[in-house]
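Missing here: one protein chain of the complex. Every other protein chain is in place.
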């Protein structure tokens, strides 16, 4: 594996999960592997979990993390081809990616979508430009359409929390006041499609994810029906895909309650807005896995970095 | 000791001072103690000394420091209980503290007071929420009402600079154009109350600190009288406590001059506004201890981290 930009880069998710569990059991075992290697973490957007867990993962492998807030610390970056750069951007991605490759052995990038220009977002122009112009491996720390470190994390967490051969997993939309990206939902869908699970998606009409992502996965517009006999309910808001980037509904009836959940385990990538997405009782209850998920972010990232370092 | 959030957490200040002096004499002696341990430094506010000295302290113990400007780098944090989070905050402290605990072995937090809502500030809701919801030890890097790393630093510095059995120490208010917190003054008072010193506070009327802090310490409204035979004059501005957060006076007669000081040593936590708080001659003179104080910040923090690591 050279780059990790999508759930598609996971060749065998079962093997990956087992290897991640080994790292979790013995996090410092490979601390020589990253010796004198540097991980550059480039943030075009805010981050808490990704920022800290990816640094921690690098440290566990003996790497030196270097963090940069691209917008605040450096220059406006131009992604257009052939642009006459007499506007607000001062450095072209062709140079930026090639330059950072001189100082970092691996580059991790976070760049959210516009949620305005669907075609641009779906082209994944930021992360793909790094892949194209960098001379070192690229790790996706959440791009316009995917968050594969989160998707891998979630697969690990589900695996740790079930004994069933084929547990039922539901991805449910929940209301939110702002327009949010599809990245986490997309990567969760792709991750579950690789797992031995019964997987359905619950969302209001008008909120179907891209059919290129959901493919054969059943989509149910009735939350109660979808939650029936669920072992895991993974909750996330996203804005409309068809009416791109729009908030069509903030219907509180889609908020997750303990009553709706029953005995199912609750999952969310965080940050989560309490009593908007989900009621306090769920997050504060015994069936919430959100903190375990956050913990597994470290080992998902560590596994990805380890695979890249071993392949170098 | 699990957490270090207040001067109250110091069981025996004399022993602590002696141990800090040993660290200062041999800073790298315990560099194995923090191996593979991570210190998260979370800043809700600006910092120079605390930011650098606490990182340096962690490095001296072999720890990996990870710094985060919470406001700029991550999400707005909600502290209210039961809030419907449909406003500007995107992540609840319950999750934030628990999540950061997954990546950091110790969490250090800086969060200034509102200076508007006295009850909220005195509840220390930010630092106490971290204590409550984190699963790892918390270090106070200046909270609403205390700056115990500074208070410990100041005790060390006084100890290093006197041979007297019971030196006279004065805490003096000085003028400033902005409303400043009480945290440094409070922790200095509590620190001196534990020391073998003759301790008095000098401030204008209307500027008494909380009587819950000052307790039996004499408060004198005449600066000249207070400074008589002083060995150490510790200077700090603070806003009114009674008329909470207000600037009642910027009286330049309370500015510290060489003439007023006489042979007393001058102390200040920095940053200090020259020729507003204190005249140049004092800071540039031989009796200023401010740079030594700044140096001792490292060893106060290192002592606290060491005690926490040893207790883990």
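For clarity, chains are labelled A and B in written order, and residue numbers in each chain start from 1.
Methods note: contacts are C-beta pairs under 8 Å (C-beta built on N, C-alpha and C of every residue); 3 or more make two chains touch, one makes a residue touch a chain.
What you see is a predicted model, and the numbers here were worked out from it, not measured in a lab.
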Touching the absent chain when the full complex is considered, from B:1, B:116, B:177 or B:248: B:177
Sole contact to the chain not displayed, among B:33, B:220 or B:270: B:270
Residue among A:90, A:116, A:248 or A:312 that touches the chain left out of view: A:90
Missing-partner contacts on chain A, residue numbers: 36, 38, 40, 64, 66, 68, 72-75, 78, 82-86, 90-92, 94-96, 98-100, 102-104
Residues belonging to chain B that touch the chain removed from view: 28, 31, 43, 46-49, 51-53, 55-56, 59-60, 69, 72, 177, 270-276, 280, 283-284, 290-291, 294-295, 297-298
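As a working rule, only the chains that are shown with their structure count from here on.
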Centroid distance [mean C-alpha coordinates] between chain B and chain A, Å: 39
